[in-house]
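Only one protein chain is missing; all other protein chains are in place.
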Amino acid sequence: MILVTRKAHFNAAHKLWNPQWDQARNEEVFGKCANKHWHGHNFELWVTVAGEVDPDTGFVVDLKWLKKIIEDRVIEPLDHSNINLDVPFMQGRMASTENLAMAIWDQLWETLQHPRYRLYSLQLFETPNNSVTYYGPGFGGLPPAP
Amino acid sequence: MILVTRKAHFNAAHKLWNPQWDQARNEEVFGKCANKHWHGHNFELWVTVAGEVDPDTGFVVDLKWLKKIIEDRVIEPLDHSNINLDVPFMQGRMASTENLAMAIWDQLWETLQHPRYRLYSLQLFETPNNSVTYYGPGFGGLPPAP
Amino acid sequence: MILVTRKAHFNAAHKLWNPQWDQARNEEVFGKCANKHWHGHNFELWVTVAGEVDPDTGFVVDLKWLKKIIEDRVIEPLDHSNINLDVPFMQGRMASTENLAMAIWDQLWETLQHPRYRLYSLQLFETPNNSVTYYGPGFGGLPPAP
Amino acid sequence: MILVTRKAHFNAAHKLWNPQWDQARNEEVFGKCANKHWHGHNFELWVTVAGEVDPDTGFVVDLKWLKKIIEDRVIEPLDHSNINLDVPFMQGRMASTENLAMAIWDQLWETLQHPRYRLYSLQLFETPNNSVTYYGPGFGGLPPAP
Amino acid sequence: MILVTRKAHFNAAHKLWNPQWDQARNEEVFGKCANKHWHGHNFELWVTVAGEVDPDTGFVVDLKWLKKIIEDRVIEPLDHSNINLDVPFMQGRMASTENLAMAIWDQLWETLQHPRYRLYSLQLFETPNNSVTYYGPGFGGLPPAP
Partner (left out) sequence: MILVTRKAHFNAAHKLWNPQWDQARNEEVFGKCANKHWHGHNFELWVTVAGEVDPDTGFVVDLKWLKKIIEDRVIEPLDHSNINLDVPFMQGRMASTENLAMAIWDQLWETLQHPRYRLYSLQLFETPNNSVTYYGPGFGGLPPAP
């Protein structure tokens, strides 16, 4: 078992906005992130696949193939998009980095499920200072408090 | 004479759009950057001031002061904004990185003009792969071709 | 369960010095790090919180709030400090990166303990080449040797 | 238990080549990476050791010592080498990043096995976009699919 | 006049070797860089174009076009190559970073010469610690010593 990680990028606009709240409440909670005219980011995505090495290639997965999967299923719909308006798999979800990472997991999960390997984790940077890391819905339960 | 450089950040949405062209022409020239729903970036700005060292402080400029000038005159209007719609000093200008750097120069120039120092250059990164560098309107004429 | 990470910075002086040893022994073990006149670093701290997403906000935690907690409890006492002399929570402890990371954990733990989330890990870089990662006192026991 | 990570670098040439395949098959699978004249990378290696803090030093391990171990056992044989031709511990193995990380583990494991600490993980970057992470042969079995 | 910079990457093998010297002399001068089995790097290239902004686009040059020029004329021949053996424009030249940067200039110069803009400088990183910057053959004469 070894982990292989591939980095990808996309640039997108979004806003943080709860449609069940009025504007004042949205601005109170989300501050400038609720700007009705949107703002945006250069998102950086690290996709990690875990598996056994194929002895014929020395690879867990062919990175050219992995790059293409990420390109087709994640970068193509997200790059130069408005996350709230343009991205089918984000419709009806708050456009937070947390929700976006979980939606990207769903985009990748089936294709990266194979007897020898599978999707292991995603790390999504909204800015160089902020990121989320997701190990999938099977990663659960907080470890017991010390 | 020595140069002092301070880095700042802002996150913003924009689109590339020439209002004198129809949508087809805009999409032909600007591709995905013309998305009518906007996209966005984490912009990174390097502001360089050139001058002599003040013997009392060892500084060309106090970086706390320089940081505040950049904050007030550049980051405050641009951060979490839509460059096309929200930023007074970008009204009526194409929202390219080149034009944005020149507009930021105009925002900073007067305040950073002093007998002992002045604004020397700006480098504005739209993404880690793309940037523009501006030395002001006085930097002119291409060096003669070899 | 998803992890959210926020980066912070502080600049500080320290020395590595065991008060139960004489100077020769300290210099033998710690080399230049035992310089009696101190040396210093730009420390970089990654704080990771694990939890469930709040459906109203799409957040595990509000990053503005998390930033303020880190600022008040970690950056304020450490930034531009002498770790050995100035920092209440490092008194009587060797000023190694390991001990500093564990002390920062203690500074943050209670505030970042909530039914929906809690402090998950810290990564503290002393230089771009050296870091420690701490998962708290509950992370224990070396996995069995292969 | 706390983790300590040290970064190291080496520059090397390699090619991806399965000696049981003919050239056409190698080029079909490995593309430009099968160039018979080699290509190369600046590899970046993160070595993580897990253990308890020594109360006399505040250290899990002395980083000067860890740096020397990595230098002697990994960097010395790999830096400015041809991984396929020059490196004793890679003979007879496909020169993929996965296999190289596992071979580096074997180079470091015994020396970094101690009652108070042991080698915990390696992360090996082939490029800034591609890396593998290895937790040793004891890290096994994919977590159950959600 | 404003400068626009675009980053590109290539991975390649090379060795430093003066064919007029014997092996002992090459090893004395170039050390491990003269390894007869080659070594390699992830090269990073910054291409800077200087010019006036086109008022119709807000661009000095269209970055998609600039990216394609760099791709066709520089990355295609160099990526996953052996610089000494495979690259037509490096035949008969020592494969140093200096010579490579000057050869890349010659690859780009004509295409990036236009009434409104021209190639201004190249910065080529061999490693994150080493780079060369070239302003073309017209940049000459050391400034007078102070």
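Labels A, B, C, D and E are assigned to the chains in the order they are written; within every chain, residues are numbered from 1.
The rule we apply is simple: contacts are C-beta pairs under 8 Å (C-beta built on N, C-alpha and C of every residue); 3 or more make two chains touch, one makes a residue touch a chain.
Computed from a predicted structure; not experimentally measured.
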Q: Using the whole complex, pick out the displayed chains that touch the missing one.
A: B, C, E
Q | Hidden-chain contact residue, picked from the options B:N18, B:T48, B:T111 or B:T127 | A | B:T48
Q. Which subunit E residues touch the hidden chain?
A. 16, 18, 29-31, 93-99, 101-102, 128-135, 139-146
Q | Touching residues (missing chain, whole complex) on subunit C | A | 9, 11-14, 31-33, 35, 37-42, 79-82, 85-86, 127-128
Q | Missing-partner contacts on subunit B, residue numbers | A | 1-7, 48, 50-51, 53, 55-60, 62-64, 113, 118, 136-139
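The criterion applied here is as follows: only the chains that are shown with their structure count from here on.
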Q | Gap in Å, rounded to a whole number, between the CA centres of subunit E and subunit A | A | 35
Q: Would you mind pulling out the distance in Å between where the CA atoms of subunit A average out and where those of subunit D do?
A: 27
Q: Pull out every residue in subunit E that's touching 2 or more other chains.
A: none
